[in-house]
Every structure is written in structure tokens, then in C-alpha cells.
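For this depiction, one protein chain was excluded, whereas all remaining protein chains were kept in their positions.
In this document, chain identifiers A, B and C correspond to the written order of the chains, with residue numbering beginning at 1 in each.
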Amino acid sequence: MAGNSFGNVFRIITWGESHGRGMGVVVDGCPAGLALSEKDVQVELDRRRPGQSSVSTSRAEEDRVEILSGIFEGATTGTPISMLVWNRDAKSSAYDALRDRPRPGHADLGYVARYGVRDHRGGGRSSGRETVGRVAGGAVAKRLLAESGILVVGYVRELGGVRAGIPDDADISRLRDEAEKNPVRCPDQKAAEEMVRAIDQARWDGDSLGGVAEVVARGVPAGLGEPVFDKLDADLARSLMGIGAVKAVEIGAGVEAARMRGSEMNDPILPEPEGPIFETNNAGGILGGISTGAPIICRIYVKPTPSISRPQRTVDLSTGDSAEIEIKGRHDPAIPPRIVPVAEAMVALVLADHLLRLRMARI
Amino acid sequence: MAGNSFGNVFRIITWGESHGRGMGVVVDGCPAGLALSEKDVQVELDRRRPGQSSVSTSRAEEDRVEILSGIFEGATTGTPISMLVWNRDAKSSAYDALRDRPRPGHADLGYVARYGVRDHRGGGRSSGRETVGRVAGGAVAKRLLAESGILVVGYVRELGGVRAGIPDDADISRLRDEAEKNPVRCPDQKAAEEMVRAIDQARWDGDSLGGVAEVVARGVPAGLGEPVFDKLDADLARSLMGIGAVKAVEIGAGVEAARMRGSEMNDPILPEPEGPIFETNNAGGILGGISTGAPIICRIYVKPTPSISRPQRTVDLSTGDSAEIEIKGRHDPAIPPRIVPVAEAMVALVLADHLLRLRMARI
Amino acid sequence: MAGNSFGNVFRIITWGESHGRGMGVVVDGCPAGLALSEKDVQVELDRRRPGQSSVSTSRAEEDRVEILSGIFEGATTGTPISMLVWNRDAKSSAYDALRDRPRPGHADLGYVARYGVRDHRGGGRSSGRETVGRVAGGAVAKRLLAESGILVVGYVRELGGVRAGIPDDADISRLRDEAEKNPVRCPDQKAAEEMVRAIDQARWDGDSLGGVAEVVARGVPAGLGEPVFDKLDADLARSLMGIGAVKAVEIGAGVEAARMRGSEMNDPILPEPEGPIFETNNAGGILGGISTGAPIICRIYVKPTPSISRPQRTVDLSTGDSAEIEIKGRHDPAIPPRIVPVAEAMVALVLADHLLRLRMARI
Partner (left out) sequence: MAGNSFGNVFRIITWGESHGRGMGVVVDGCPAGLALSEKDVQVELDRRRPGQSSVSTSRAEEDRVEILSGIFEGATTGTPISMLVWNRDAKSSAYDALRDRPRPGHADLGYVARYGVRDHRGGGRSSGRETVGRVAGGAVAKRLLAESGILVVGYVRELGGVRAGIPDDADISRLRDEAEKNPVRCPDQKAAEEMVRAIDQARWDGDSLGGVAEVVARGVPAGLGEPVFDKLDADLARSLMGIGAVKAVEIGAGVEAARMRGSEMNDPILPEPEGPIFETNNAGGILGGISTGAPIICRIYVKPTPSISRPQRTVDLSTGDSAEIEIKGRHDPAIPPRIVPVAEAMVALVLADHLLRLRMARI
């Protein structure tokens, strides 16, 4: 109800503030018997970690996960999996000047309106650092999906106006490998270089950039998704729009679908020995809220980082007067590269939840 | 859990199939003391009703709502409000030919994969007719919002490639009045005429069109939305992506945000006697998942109606062979005009839920 | 959240007031493929129906159920099952005198404190008539349980101080058959006769009686129940204490367990070819919140009907003065016989829910 948990059957709750003692997550509802180790989680946290390259924040956090419960002799027991990461490199003093000056593009005023109080240090709970818990929980979901042959891969398609060239029929394992080779997580190496240059320029300008990321899930069986409100695409949209800085979500042909005719948009159904398949995938693997067996394709549109060092106009809450603000913290000048593992985690959490719910659809 | 209910505190559950005995909704969690009559609900159902004009299906349903519980002496009592609409004009025989032939662009194969069985008559539960319950529930939510001075308005921005001209600073009461004057619900009368022509052409071609609708909520106070997973925009995205045929959802600048710089995207904060306001509204009224007090702006991208009379390729499930399908039912050649009241209902339901949840944010 | 729904996976929501237009229930989460007809539901409603005998209220309701959705060709489709019973014999005028006089032993004052308003006609939503929806929903749960070989049986153990003699090893099908032979639903025919006499006396005195009912479930496999808060016994306790007039719930040895030593209470574990079994069943079929495979045994203690025709002291809310009240409606002088089908329904709903949840416990 207070919005810090996610999922129905496979469920996580995250806790922790940017400059508090640590970040954590409890995974509840993971079935017993799943092989799981701290290493499975650490590899995903390492992808999310700050300070990985010149294009991300210089906050240095080791982000070493400790699993405190729910595992016995290398496998899950069906009880809650509590995971913890300590905060080490919080520099709260950088935020003292911001105490009374809400940052444009941030949730600061909303928190005050809602709660009356606000932990202003590093954005508190609204910080991107909150996603540590999501990524750790998502790593468990990915392990569960892997047991069913489901693979979730994300990458950057566009950044600062630079678009990657990605063939429609590209193998997603390959895309993942290519994307992980560069700091912007773009599978097109040439575009990636341009993106890095664009980021360098934006940082020089005291400004920031937006972009587009895509997440694909392969191996999802037909039948996932509840048909009315808990449609698979509805739950994906919620999970992705719930990541800070995401302003639009699309599935399959998405925005372009609005400009097609039915005869173009509808994916023809073809006979195959193992059952019907689809000739094209404008649907993005989901029809009527239920997976079709084709790959699930989601795209998110990410706004530029709101924290910029250029002067911006705001208000001093202590006086009510106009004021100027220059944000000095350590920030990523473009969020898309680091949003990729978070978006993968959210997609994995939604799929894991619906995969379990599928077990209850028939007598 | 089975996906037929929506909302947390203000909650609805819908039931009914297109060709079953009727459609209904139960509203649970509406506070006591809200003035409510069948007329409040009927006016919204009339906007959703089929057969309103030449551009929609000719299925003739009176859709007269009966409130069966939860009202005493003209006001809500805090107990569940059960509402019922009987189905009158279902013509199931038109669907007999489709029993073994899944329709492209529909959920037919997914239902079979999920449940093993499927009520094939008129799409069963996946029919657009299911939205009767949503609109009835949304009408109650709108009444609740009205008590707090919140108005929710929707209209069509684009259809079949025709874009409406809508000034950024247009008054939304005015937009609503203009939109309700024409059968495509577009506030730009000239564009509306072109849209009607485009629809006529598409029907002639045995084809269908997509489009874009916008929903705006005015008067929403700052502070609505839970900060992590139940963000206001996340819940709006889910509610809107959960409407059949929607393939993308955006908030505020949406897709365009991905191509902006931070200095353009961030809405400057200005002092006003009643508290800080925003100079622009690229955020669409939501920052960090919490309402800012500015108007909430959502946009949905709607695919063309999947039911078209042109021949399409599918599979005969009884033989496994390739087959052709021509869909003869009565269908809207473009969904956006009739999706508007549904999208308004979903937005109203999300806002009503979060408005009540706001009461619990502080001691 | 507003408390009108019950269950997690297998879930019902009930609606309707005693003197409103009708009573209903929506069952959400019933798996597809379960054979179900109106007759399956009607048989249970007939057991709950008023006016069955001299020991119950004379309100004459046919209580004929109509299934409005969720069934296709004789079986469930996985979509919501909406069921409706019209109210026919409400006599609201009998309640006009009670409008300002809260009835002792009833929720009247609580409703006013909570909602500010109250539908005073026949108790409104707090009426025993609300259980129509529970019993209809429970009938579906019973069908689901029957597919797994689970049988739920209830009967009266004690009424107005008269205790039935029931052998510990009695077969529960037999107990059911015996209990259904008399109007007090007691499997001991001789005790039943005494109970009827006690009821007649109480009615003559303008008074009412309490009693004890027992519900047993046979065939429940080991492993049902979530180990911490959603323990099987915890959920049973909630489901049974949530029936009006129930003041205590016990499982297995129950109250007596508090006076035993560990060496008496612990049920010894014995080897059997099909796996370990228990020599005794003090646990009532549940240990640590998880079913053991032995019969589940619940007992409820029911207070005497609060509506009595003898004068009682209350307050006139319009004046604030002391007042007298004589309740003239048509009431059962003892609730236990008619609570039996309701208690069975609640136990069936809990078991159906946990039976489905068991599917998610392991990978």
C-alpha cells in the first residue's frame, strides 16, 4: 500500500535512502529449490554500480551484497530472502545547500507536500540509489526465469539524439555481449562512440542528455498475463514507468502502431508443426494482455538527468523568494546506460510473477 | 490476483463477457457520504455506448445501469456499490465461424494457451464490452474527484494520420465541450471532419485506423503518488496500457523528453503567494512519481482495430493448417473516439485511489 | 481494503444489504475447466435459506441463484463468476422504529461512528443475509476441493447448554447425513430433540440461545498453509471469527491444549507405508500453520442471537436519552443451525485458496 513493494506472488520490498546506512530488499514468494548464491546477485549489482566509467557518477560504492536469509545449502527454502548493501561513500554535506531549495525536475516539492518532511540528503528515498534493491531482487527473478529458459536483455537504442543501428532479427545474446563492451551499453559500437562524445560535451556544458532503452525477453511461453487489469503489458508499463526519469513506455510497434492500418499492424498467424506462430511481431509478444510466445519487446524513453550544474531557477522555501540553484553532487550526465540493468530487473520481476501465476490458471 | 480488480483503497472488480448475460462492476472502498445516483453513471455509459454514430459499431445496446447496493437515501454508505448492465443485442452466431480460427491481432491464441478453453463469442472477456464496468466504476470515481475540485477530460489528438491543432494553454472544460460535438471526439472541428472521412475510407477498404488520445486532469493537489513502485505515473501507465489496443503511454513531454537536454526539460520553479509553481509542464504534472499540482497530462497510442473484414492469414486449430479469415462482426473501424471515456475512467480510478491514500501519508 | 473481499488467489467479493435489491458475489481466481452449474450453488443456498423450519426466521426468501458470467458450456473459463440472488421478502417498515435506537449486541453504533450514516433496514450490510454471497462463493470452492478429494462438513455440537454425543472416530459423511436430518443440524438425534425444545422455550421467553458448531475437513493433503502470518489456522480463525456472532475459535484440542502437558498434547508420529502419520490429532490437522494430512478440525463458539423481543435498555440517538427497545423483526432464536453452511463455506474458501497457493511453493 505504501508503494515500496512490487509483485503479487513473486514479491519484493525495497528499503533504504541514498545517504542512510544501506540499501536492501526482501524477496518474498520465491519458490523453494532454486539454486542461488551471492555471486548471482553480485554480477547484476556490478552492472548497476556507480563509478564504472567516465560517463557515470564518481560516487564510489563497492555495493557488495550480503544474503541474510532464505538460502540453505545453496538453494532457496521458500522463506524470505533478505539482501543488504551498505552505503559507504555518501557525502551529505554537498546537499546542505539544497535543503531549502527544491531542485527542478526532482520530487523535492512533492515529498514536502506529501509527507511534510523530507530527507534531502542525496534525494533520500527518491534517489537512483534505491534501485540497488530492485536489481538485487531482479537477479533472483532472472535465476528463476533462467530455469524456464527465459532470457531478459536490455541495451541503449538512442542517446542524446544518436540512434543505434540494430537489425530487427539480431540475436539478443549477441546484442547483450556487444552492449556490455562499451560504457553506454549500446550494441552498435560506432553509435556508442558518438554517444560517449555527446555525453562528454553535455557534461562540459553543465547539462545532461536523455535517450531510449529497449528490453527484450526471449523464451517466454504463450499464456502469461491476466486478461483484464493485470495484463502483461500493463504490468510491464507500470514496472518501467516506475523507474525514475522514464516518461514513456511502448510495447512492440508502440507509438508507430497509432499510424498503421489494421492490415499492416496485425501479425499474420502461420502454421508450424509445434503450433501456430506469428509472421511479424508488431504486437511485441503480447496480445490482449497475454504473451503470444514471440519475444516480448519493451522500449522506454528516458528524460535527461535533472541534476545539472548549470544555474536553474527555483524558490527558497524558507523565504518564499525566487532563488538560483547549481547542483554540485556527483551525477550521471545521461541515465540510459545505468538504467538498463534496472529495466531488465523490472521486466524480470514482472515475468517471474506472471510465470508463477500461470500455474493457477487451470484446474 | 486473477486480474479482474483494480485499485487499492478505491477498488473495482469487473465481470461479464461480451455475449454473456450482462456486464457488471462492484466498487469497494468508496467512502460513505458521497451523493450518487444512477444518472451520474448513466451519463458516462452513454458516452461509451456503441451505435452512437456512423463511425462506431452498429451493435445496439441500451446499456442502462442498475445500482443494486451501496446507496441509501441518495448517498453512498461505505458498503460495496454493485452495478449491472444487461446484454441485449449479442449476435453470437456471427462468431461460430471463428471458433477454430484465431483472429490476428486478438488474444484468442493466448486465451487457449492460458486457460485451455475460451468463450469465443464476441471475444468473451477480452471484448471491448468489458469496459462497461470500468466506465461505470470510473463514474463513481469522477464523483469523488469532483468533490475535491478535480476534473478529468479526454479527447482525440490524432486519428488515421490526421493531427488536431490544440493550443497548449487551452482550457480543458472548453476542450471537452468541443470534443463532444463530433463523433470522433476531437476538439479541433476541422481535423474532426478529416478524421471522419479517413474512417469512412478505411471502412470502405475493409480496414481500420489507429490514433492518439490525451487525458488531462486539472485540480489535482500536490502530493499524490507513492514514491517507489506505486508512483502516480506508474499506476497511470498500467491503467492505460491495460486498455485493449493501447501500445504506448506517455506522461508530459513523454517520448520527446528523450531528445531534450536537462536545461530544456526541467520545469523552472517560480514563487507565487500560494506556494511555488512551475513555469512549464514538461513533467506532465508528476515528478518522482508524485503530483506537483500542475495538470496531469497522459497520452495513449492506440493501434488500429484488429477486427477487419479484409481477408487475413490464420490457422485452423482443428486441422493445424493455414486458413483465411474474414471478420464479419460489427466493429468500430477506429477505436480512439470510444476509448476516450474508458481512458478517462481509468485515470479517474487511479486518482481517486491515490487521493484516499494521501490521507495516510502523515501522522 | 474495504473488507468486502476474501481470499488471495481464490477470491470472492460480496455485496448487498438485507433490504436492498439483492445479494451477490463475484468469484475471481477460480481456475478454468471446473465443471459448475447453478445447481451446485443452489443446493448450498437451500441449506442456508431462511424459513426452513420452526426454529428459524419466517422471512420467506426463495434465494434462487443466477450465474451471470464466467461459465461456458458447463465449466468455468477462468474469468469472474458473478452470482446474484434477488431480495423478495424484505419488510423494512418493521425497522422504522429502530432508526434512532441502536440495538444492543448489534453493530449499529459502530456503523454510525465509522460511516456517519447507516442503512438501518434489517441491519443493512451487517445482516446475516450478507452470508448469501459467502455461501454461493463457498459452493464454488467446495466444487474445486471435491476435485482433489477434499470434503468439508459442519454440524452443531452444542446448543443452549445441550451437548451432542459425537464419537471421536465418527465418519464425517455419516455425521453430515445425520446432522441434515433435523432442523438444528446436530448429528446426535436425541440431543437434537432437546435442542429444539430449548429453542422453543427461549422463543417463548422472548430470548435467544448460543451454541457451538464444528467444521471438519477430510482429505486435505499435507503442506497447505504459509508458515508465518498466513498460517492455515490463522486464516481459518479469521474466516470463522469474521462470521457474525462468533466469539471464539479453536483448532484441534483448542482451549483444552492450555491445560495439557507437552507429553500429552504432542501427537506421536508413526511409520506407515505411504509415509508418516499421527497417532492422535490434538493438533487438529495443523502444525506450525501447515496442514499435516490429518483431518482439519475447527470449532466456533456462537453467541445468542442479539435480536430478542424482550425489552432492552438503549439510547435514543435523536434525544440522547435512555430508551427501551423491543425488536419485532423475524429472527432465528439460535444461530448455530444456520451458521453451519456459512462456516463450511468459509473453511472451503480458505482451503481452496491455500490449495492453489501450494502450487507455487516449489520450483
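Keep in mind that, in the parts below, a contact is a pair of C-beta atoms (placed from the backbone, for glycine too) under 8 Å apart; a residue touches a chain by one contact, two chains touch by 3 or more.
Just so you know, these numbers come straight off a predicted model, no measurement behind them.
> Consider the whole complex, including the chain that is not shown, and state which of C:Gly210, C:Pro295 or C:Pro341 touches that chain.
Here the residue in touch with the unshown chain is C:Gly210.
> Touching the hidden chain in the complete assembly: which of C:Ala283, C:Ile296 or C:Leu355 does that?
Considering all chains, including the one not shown, the answer is C:Ala283.
> In the whole complex, what residues of subunit C lie against the chain that is missing from view?
Counting over the whole complex, subunit C touches the hidden chain at residues 1-6, 8-9, 14, 102, 104-111, 113-116, 125-126, 130, 158, 161, 202, 205, 207-212, 221-231, 233-242, 244, 247-255, 257-271, 276, 279, 283-284, 287-293, 301-308, 310, 312-315, 317, 320-322, 357-358, 360-362.
> Across the whole complex, list the residues on subunit B that are touched by the chain not included here.
1, 9, 29, 31-34, 76, 78-79, 144, 147, 227, 356, 359-363
> In terms of residues, what is the contact footprint of the unshown chain on subunit A?
1-2, 4-5, 8-9, 11, 13-17, 20-22, 24, 26, 28-29, 32-33, 66, 68-70, 72-73, 75, 77-82, 84, 114-119, 124-125
Following the convention adopted for this analysis, only the chains that are shown with their structure count from here on.
> Once subunit B is fitted to subunit C on CA atoms, what angle does the rotation have, in steps of 5 degrees?
180
> Measuring from the mean of all protein Cα atoms shown, which chain centre lies nearest?
If we average C-alpha coordinates per chain, B lands closest to the whole-structure average.
> When subunit A meets its copy subunit B, do both sides use mostly the same residue numbers (more than half shared) or mostly different ones?
Looking at both copies, the contact residues mostly coincide.
> Using CA atom averages as chain centres, what separation in Å is found between subunit A and subunit C?
Roughly 46 Å separates the two chain centres.
> Where the centres are mean C-alpha positions, what is the separation of subunit A from subunit B, in Å?
Computed value for the inter-centroid distance: 26 Å.
> Give me the residues of subunit B that touch two or more other chains.
As it turns out, subunit B has residues touching two or more other chains at 1-2, 4-5, 8-9, 14, 114-116, 125.
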